[in-house]
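Have a look at the structure below, then the notes.
With one protein chain removed, the remaining protein chains of the complex are shown where they sit.
When the chains are written out, they are named A, B and C in that same order, and each has its own residue count from 1.
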Amino acid sequence: MKLLKSTTKNTAVNAGDVTNNTGNYTMTKRVYLDHAATTPLDKRVLKVMEPYFSEKFGNAASTHFFGEEAEEAVEKAREDIAKAINAKPGEIYFTSGGTESDNLALAGIMRTGKKCEQLVTSNIEHHAIIRTADSLKKEGFETKFLSVNKKGFIQIEDVEKALKKKTRLVSVMHANNEIGTIQPIKEIGEACHKKETLFHSDAVQTVGKEKIDVEKMNIDMLSASAHKFYGPKGVGFLFKREEIKIEPLMFGGSHEKGLRPSTSNTPGIVGMAKALKIGIIEMDEENAREKKMRDRLVKESLEIKNSWINGGFPKIAGCAPLGFDFVEGQSMLLMLSDKGIAASTGSACNSEGLLPSHVLTALGLPRVKCHGSLRFTLGRENTDTDIDYVLEVLPPIVKKLREISPLRGK
Amino acid sequence: MKLLKSTTKNTAVNAGDVTNNTGNYTMTKRVYLDHAATTPLDKRVLKVMEPYFSEKFGNAASTHFFGEEAEEAVEKAREDIAKAINAKPGEIYFTSGGTESDNLALAGIMRTGKKCEQLVTSNIEHHAIIRTADSLKKEGFETKFLSVNKKGFIQIEDVEKALKKKTRLVSVMHANNEIGTIQPIKEIGEACHKKETLFHSDAVQTVGKEKIDVEKMNIDMLSASAHKFYGPKGVGFLFKREEIKIEPLMFGGSHEKGLRPSTSNTPGIVGMAKALKIGIIEMDEENAREKKMRDRLVKESLEIKNSWINGGFPKIAGCAPLGFDFVEGQSMLLMLSDKGIAASTGSACNSEGLLPSHVLTALGLPRVKCHGSLRFTLGRENTDTDIDYVLEVLPPIVKKLREISPLRGK
Amino acid sequence: MFSKKTMEVFRNPKHVGFIKDADGIGRVGNPSCGDIMWVYIKVKQKNGKEILEDVKVKTFGCVAAIATASTVGEIAIGKALDKAIAITEKDIAKKLGGLPKEKMHCSTLSKKGLKAAIEDYRNKKEKAD
Partner (left out) sequence: MFSKKTMEVFRNPKHVGFIKDADGIGRVGNPSCGDIMWVYIKVKQKNGKEILEDVKVKTFGCVAAIATASTVGEIAIGKALDKAIAITEKDIAKKLGGLPKEKMHCSTLSKKGLKAAIEDYRNKKEKAD
């Protein structure tokens, strides 16, 4: 989002740099705490991508050695990704990201069925699900949005109640991008399968960060996006069980068995597989590290009066969705940004002025409180020093904004 | 396309290497002549992409400096691309490639209209157009496929005749990927505009290689794919005039004004803009160079008896679509591949066994001749030495295959 | 999105806050929309005219809200009430080097707040008279 028509450029990323010169236009410190929006590409990932840019650059569909080495790389990535989530290679379809995977899953399934059939999802899904559902409704399908409780969790009973004969697909996200709550996916999947209903999960926030086993978790389809787990932007995948038939969103060549035509993005795909591999290897240790930092950030931030945390636990490790009364999120964001701290308010993916986030309103949070939300999401580069810094910078910002806020006497 | 379950790896690209050791499994020479399928990423392009992988990696939609610098880069790329084709920045939409741009253009326009309306296109379009048209027909729209003449050109009179009141969109590719013929786009656009019909052109084979001016050429929508002009794979764009309303293919965030949601692929977009810039600067010189090499390749290849060139002129500079009687393309391809030469037969994007290419059959070529087609497409790394090498290797391959062919006495 | 000037004023808003013994207070906006402003004014007599001696604005709001709040003060201070009441959202936006269309409502709110404060002052004065 463009804030200024022209700004001083700051190119160095020095999250670990402890310099505290935080003048408005000359940040020397940059602390990135918006990992739910996107993550930096891991240098180890870039390294495995590099040969596929200008040397092994062939079209994986071509009949020659250039094509062959590209196809080998793509198929190896497919195997690695399948193994990582306990699926078969033939069940992994490469896409351009989480949004496309979500659209392909929902529209793909519904459009193979009859117009009277129903899609059940939740009211805290990402817009890639909610708006796709809305568009399917316009096409004539039925949709139902499950509510969550105050803590941000779907209740199994609600899923069971919603499951009708006409229900063709249930889609519930694994972890929410705004409040980090991890849904009881295994149980929801079980409930669906009891009624022979298909179950899709948007796992964009958890792939590479939480353990995923599509068998154990009763998942029939799953969406992922590489840039959320330190992989490249513009590539994702959809897992879809072999026996399920879906309609493509796009038509063209016979790539991805015709389900997703277009020349394979070999470097992107190779990078995504590597990023996932690294994510899984380092998962436990990294989650423990982030959780510790997150817990301290939450605890000490909540010492600011009239503050709260959005959504309950379990939450993804690095997620600290806070809220501060009497102040407005965008102003906090920008003041933090001036101090070199990147965070988010509402949903980072779609900031549309002061419309309150649909996720926060789904929790039953009053609108005025929604506006005061501030989400920090930690990641691999963050250190304790970063948290120290946030805890130093944040309280005066809240104080300053409260001083000019009419919602509070003083 | 995978030829072998396991092969010896050849990683060095030495197009300029003159070593002639061409043993089957130990290629020391690699000559890439399949640039219509995909191109290597230009090193200068990779260079401008690099900062956006792991440093300026923000989500362009985020409200902080990381997001801001990403958005600045994306918007700068949009301006550069718009300027390159004489459009406005607000008329450029980023996509995942040519296939998506084609789908978005065709389905996007048709779905805003009534089911009785018509899409007119040609029978030599890429599958991304033809199969999208077929799918729109299934949705209930009318489609009409214009024929080309023996040389591979659309006749203006045919366009004029086809234009009915119910015609909503005409889509004709700028240059064909198999035979390189450049269509009279300006005149086709003019005919459409006279009847107040929208005109889309799939310019995947020409953007960055031929001059494009959407104003002068009467183009309302245009598709492009970065990897065809030495840019990254997995990114493309659609030009769409401001005043035209289209339906999105996918739903989600409000990226690209809601027409193409999903976190922006900043490195890909930045790379595409740079690749286009380089393409335009070097166009005249490079085309002259490729044309010279191509003309020699064609001339000397046609000294092999019972051979021909597919499609007439004008053709894109590097395109040499040849044909040899009595032999089969895939066998030629693989023997060439063994000698380190990458070429293509039929359409590289969709090799489906021995189904003859729809483009070649559209020219009226008998099926058996279609099978004998061999397409060389030259590009930036090719040199005269490569052409020498092909001309040394190709005739014995054709001879060898003819010797075992029943279609010819001797 | 925002002009450099808007960001500057947001970073250092001079006329936000409140006035203890304000002569007039204008409360406008709706907190659930995130739009709310309280405008405080201090009036003095000068050459027989009522002049705005000071303006301070409290706002719960985004960048544009804070910037327009401070700017309405900047423009109004020193002006006669009749002149000040005629300040438009365009005057404020112009001073900020322009505002995005979707943020013009903040400018409108600042204008309305000032107007309400002046009216409040006049009402009080009438009653006192």
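Just so it is clear, a contact is a pair of C-beta atoms (placed from the backbone, for glycine too) under 8 Å apart; a residue touches a chain by one contact, two chains touch by 3 or more.
All values derive from a computational prediction rather than experimental measurement.
K.L.:
Thinking of the complex as a whole, which visible chains are touched by the chain that is not shown?
P.N.:
Even though it is not drawn, that chain still touches B.
K.L.:
Of B:155, B:306, B:331 or B:385, which residue touches the hidden chain?
P.N.:
The single option touching the absent chain is B:331.
K.L.:
Considering the complete complex, identify which of B:140, B:314, B:366 or B:396 is in touch with the unshown chain.
P.N.:
Candidates B:140, B:314, B:366 or B:396; residue touching the omitted chain: B:366.
K.L.:
To test your reading of the contact rule: which positions on chain B touch the chain that is missing from view?
P.N.:
That gives, for chain B, the contact residues 1-6, 24, 326-328, 330-331, 334-335, 338, 353-354, 356, 366-368, 371, 403-407.
Simple rule for what comes next: only the chains that are shown with their structure count from here on.
K.L.:
Using the definition of touching given at the top, classify the network of chains in this structure as line, ring, star, complete or other.
P.N.:
line
K.L.:
Between chain B and chain C, what is the separation of their C-alpha centroids in Å?
P.N.:
Their C-alpha centroids are separated by 58 Å.
K.L.:
Using mean CA coordinates as chain centres, what's the chain A-chain C distance in Å?
P.N.:
Chain A and chain C have C-alpha centres separated by 41 Å.
K.L.:
Mark out which residues of chain A touch at least two other chains, giving numbers and ranges.
P.N.:
In chain A, residues 1-4, 330, 334 touch at least two other chains, as defined above.
K.L.:
Could you pull out the residues of chain C that touch at least 2 other chains?
P.N.:
none
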